[in-house]
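Below: one structure in structure tokens.
All protein chains but one are shown in place.
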Amino acid sequence: MNGERLQVSLTDAAAEVAARVLGAVRGAEDIGLADYVDTSADLKTALGAVRLIGADIFAPHLLLDRPVHHADAAVITRSFAAFPPAGQAGTRRQQVVAWRDWATGRLLACAADPASAEPGLAPTAAPETATALLDGAKTWQEWSANAAQLSPLALPGLGGPIAAAVFEGARPLARGVTRALLRRDFVTAARLIRWMALSSSSGVGQPLDPALLVERVRLYGGTGSRLSLDLAIARRLLRSEPA
Amino acid sequence: MFVQHTSLPAVAAAEERSALEILMTEPEAGVSDVPRYVEMPKALLLLKLKLSPPLPKEPKD
Partner (left out) sequence: MTTSLTSIAHNVAHRALTYLHDHRDADVFPDDIPIEPEDSDTVYKPIAEIGMAAALVLREGVGGTAQLHAARELIDFTWHRLRQGDLLYERQVRNCLLTDPIEVYCHFIHGGHHHERFERLAVHNAAVRSAPEVYPNRRLAVANAYRTCGIPTDDDWGSLLRATWLGATPPPWAIDWDTAYSVTHTVFHVTDWGGRPHDLPPDIADYLGNWLPVWTDVWSEVGDWDLVAELLVVDACLPEPRFDLDVWTRIASVQHSDGLMPRDGAPVDDDRVQRFWDHHHSTTVAAIAGTLAVSRLLGNGR
């Protein structure tokens, strides 16, 4: 398989995983992650999709206090075994990936029964890069592009230096959302709106109304299960907004 | 009780890992669809066309 075909297979599988997580965020009992992976015709691609969706898998747990099933946690551990994290985060892209892996690993360690997770497979240490991706010296365009790629970290209870840096960047975040919406890039918009919803629910004032933005993307053409998942997470976060 | 695979699949090849890394760092849309100048008369004409009832089909021989 060439690179492009691999990406298409992974994207399709990730849409399926996202749809299952989305169902749970909307109130379904289980994600059924292990069921999905174990019945998949292409196990490796299914595990790659789990790696790609990563921390989002914990959204029902973090937002609705749903339990993380042992089997689902084990699948995440297996996904790290099949797609091991890169040893070092030299490039910007590797730094983004490292932070996403950090989030998945951290949530796995916190939420899952340690007995079911095979130790040593999931990364537990924070990447070295700290907040280089979101420092104040970046242009708002670079800053918001990085924030969009780091959107799986926009989950309540995860914390860490990335979320702290996003909370400091209300203006570049709002500019990035505005840019994405004007370009009709709803996927990027939804990722940034999710950060805005998390910031807002954490009491950080925002220059734009995240609830209006969620509605805008929903009504004006945002499609796909991954985008819908970003919006559903944002909506859940806004419901828990402090008075 | 859920039965779990005990065997792990082979570790993904470099190409597969690279594909995953690209997808984990998906950039914004490459092409902008920002609002541009719209010639209103043309737009209205289009609207009229869409609102018009469908033309009757020619009867078959």
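Per-chain residue numbering starts at 1, and chain names A and B are given in the order in which the chains are listed.
Assume a contact is a pair of C-beta atoms (placed from the backbone, for glycine too) under 8 Å apart; a residue touches a chain by one contact, two chains touch by 3 or more.
Note that the structure is a prediction, hence the values are computed from the model and not measured.
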item: Selected from A:3, A:67, A:207 or A:221 as touching the chain missing from the view; value: A:207
item: Selected from A:20, A:69, A:100 or A:175 as touching the chain missing from the view; value: A:175
item: Touch residues of chain A, complete complex, unshown partner; value: 140-141, 171, 174-175, 177-179, 181-183, 207-209, 212-213, 216
item: Chain B, residues in touch with the chain not shown (by the definition above); value: 32, 34-38
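One rule holds in what follows: only the chains that are shown with their structure count from here on.
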item: Approximate Å spacing (C-alpha centroids) for the pair chain A, chain B; value: 21
item: Complex contact set, residues of chain B against chain A; value: 2-5, 8-12, 15-29, 32-35
item: List of chain A residues in touch with chain B within their complex; value: 1, 3, 6-7, 10-11, 14, 34-35, 38, 43-44, 47-48, 51-52, 54, 71, 74, 78, 81-84, 86, 93-94, 96-97, 100, 145, 148-149, 180, 182-185, 187-188
